[in-house]
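Structure below; questions to follow.
What you see is the complex with one protein chain gone and the rest in place.
Coming up: chain A.
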Amino acid sequence: MQHEKTHIVPYRTYLIILVALLIFTLLSVKITAIELGGLTVAAALIFASLKSYLVLTYFMHLKFDKIYIRIMVGFVFAVFLAVIIITFLDYYFR
């Protein structure tokens, strides 16, 4: 356990991820400035999801972690998504 090899992520990887995150941020600012109606919400949430995927995978090391941690995280997000979907099903079909 003690001598298990830890994966050292090179600085460059983090820098590339940061640049990608900044590009997504600026794109989401630009795209929401255009009047798209309902699509604005969708566009903003898609960019936020892309960004959170990058943060979870690289900054939070999920890519380099054991598979069971990834499954746990995926499960929690799935539960949250299910709660949102059920809430809105309730609202739409009331």
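Assume a contact is a pair of C-beta atoms (placed from the backbone, for glycine too) under 8 Å apart; a residue touches a chain by one contact, two chains touch by 3 or more; residues count from 1.
Throughout what follows, contacts and distances are computed from a predicted model.
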**Prompt:** Which listed name, "Branched-chain amino acid ABC transporter substrate-binding protein", "Cytochrome c oxidase subunit 3", "Formate dehydrogenase subunit gamma" or "RNA polymerase sigma-70 factor", is the one UniProt assigns to the chain that has been left out?
**Reply:** "Cytochrome c oxidase subunit 3"
**Fill in**
Hidden partner sits against chain A at residues 1-2, 6, 8-11, 14-15, 17-18, 21-22, 25-26, 28-29, 32, 40-41, 44-45, 47-48, 51-52, 55-56, 58-61, 65-66, 69, 72-73, 76-77, 80, 83-84, 87-88, 91
